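Excerpt of the complex: some chains, original placement.
Here the chain labels run A and B in written order, and each chain numbers its own residues starting at 1.
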């Protein structure tokens, strides 16, 4: 089952600067073949269900190994059976509507 | 790895009444031994990481089988290595602070 997800991982108990931990997660998600795309409040990934959630588990494990006693994740994920759809498809269909509005 | 999670699953393309679908998910989460506790905007579960995410996958699969062409989940999940903590512990520690405030 193919899944598109957006993941925001927060290590707790390691102070205020989280970018080092986020970078570690990007590396894990990338090595898992999920092509992470970072934005200002999370990262988009895409892949098979089990690959996505095994990688997320690995992120929690590695952040704990790096010294974070608590790790909290907020995740959105979606699956669909009516047709295949990539992340590009999702963004493109919105942009097309915006362009259509502008040119009216 | 033990995880406490809060799951909100929304089937799309099945109209406005979602309670039948939510009830199916409660059943799946319960049969997986995750002791779901329903609230007005999601359900709390608790268990081993792989059991939680296998059950979430099953929820998506079953909602698709029941006719939902799209299923979207919002999930919060947390792990900790400093000490074991149940859902009761989390709620109790807040309530104790509230009681202490009130009796000041």
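General observations
Throughout what follows, a contact is a pair of C-beta atoms (placed from the backbone, for glycine too) under 8 Å apart; a residue touches a chain by one contact, two chains touch by 3 or more.
Small disclaimer: the values here were computed from a predicted structure and weren't measured.
Every protein chain here shares one sequence; 2 sit in place, and the complete assembly counts 4 copies in total.
Criterion: only the chains that are shown with their structure count from here on.
With centres defined as mean CA coordinates, chain B is found 20 Å away from chain A. Chain contact summary for the complex, chain A toward chain B: residues 1, 13, 49-50, 53, 57, 60-61, 64, 69-82.
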